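Up next, chain A:
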Amino acid sequence: MADILRTALYLFISVFVILNYGLLLNGLVRKIVARAHGRVGPPIWQPWLDILKTYAKRSAISHGVMFFLGPIFRLAGGLGTYLFIPAIYGSVMFANLSFSGDLLLVMYFIFFGQLGMALGAGEGGHPNSAIAVGRGLSQMTSFELPFALSVIALAIQYHSLSITEIVAAQQGGILNWTIFTNPLATFAGLFALLGMNMHSPFDIVLAPQEVPIGPPTEMQSSFLGILQTNRAIFLSAKLVLFMNLYLGGATNIFAMMLKTFMLYMLSVVVGVSFPRFRTEQSIRFFLGVPTLLGLAAVIIFML
Partner candidate 1 sequence: MKEIIQRLKQQFTISNVNQQRVDLTFLSVKKEQAVSLISYLRDFEKFSHLVFLTAVDRVEDIQFQLTYMLHNYNTHQDLGIRVLIDREKAEMASIHHLWKQAGTYQRELKEMFGIDFPGSPRVDESFILEGWDNIPPMRRDFDTKKYSEETYFPRPGRESHDPESYMKSKLYPEGDA
Partner candidate 2 sequence: MTKETKHNPSILENNGLPEFERDYFCDARPEQSRPLAKYIEKFLNWARANSLWLLGFGTGCGAVELRPLMTARYDMYRYGIAPRPTPRQSSVFIIGGYASVKTTKRIIRSYEQMQQPKFVIALGSCPINGGMYWDSYNTINRIDHYIPVDVYIAGCMPRPESIIAGFDLLKKLIKEGQAEGANKYIENLDWYKANQKKIIKDWNMPDYNW
């Protein structure tokens, strides 16, 4: 019993930290993007205010049961992704619920939230959300391919499907990181990360000039608040996962912050400097070089 309580407490702390870290990352990035625009940008605590404000709305309109469930599925997806990733290697508190086959479960959870959101957004009835959901799902399917190939290559390389073991195998010096031992798989994975983070040129789901912010068009008040919460958790969860897989994990919280921040900056820098792809261009992109890189990585380690 005490074990369970302790685990629950640890999980709670872990989620709380990662939520705030996600929001901080968000605020930081807004500031950095603003500098690229030549602006000062919003204060760094703006994401907290935004989230508080959306929860504090006095009215909320629902369009049906699925509309309720959409954001909840999304949050479940985000939480699920995070809870099965060991955030900090060797830390009991941030080990979360990691177990031997967690990599597969995490990959499933990355998908899960999107699907839930698709149902919720569809119930909203706004045609733009429907279009954006279609775009999102097709793009996701396409970046899932290089990502899956990259993960398969990693699984072959490390003979494991446990994130903890993959991180453990990368310890002992910078040259043990996957980015140096298996650069092909790493680059395939990083391309997929660009797609997952949905910054330009892969921001076809939220594309404000095309389908004004897409799936959450009808979401308001606490529905949007849940989505914002999820965005912070899911973002950091993805970054932590990629850090674990490719950058050797982290042994303390500062290393984690540094590495995830660098990973996120990759998306941000690419996002600031490129316009948006069309849907089919994006799909074609993922099925091109990144997939070939992934395939090559798998084949090399098969041999």
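Per the selection procedure, all candidates are chains of the complex that A comes from, given by their letters.
Keep this in mind: contacts are C-beta pairs under 8 Å (C-beta built on N, C-alpha and C of every residue); 3 or more make two chains touch, one makes a residue touch a chain; residues count from 1.
As the structure is a computational prediction, the values presented were derived from the model and not from experiment.
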item	value
Selected neighbour of chain A [touch, this complex] from 1 or 2	2
Touching residues (chain side chain A, partner candidate 2) in the complex	30, 34, 37-43, 46, 49-50, 52-54, 56-64, 125, 208, 212-213, 216-221, 224
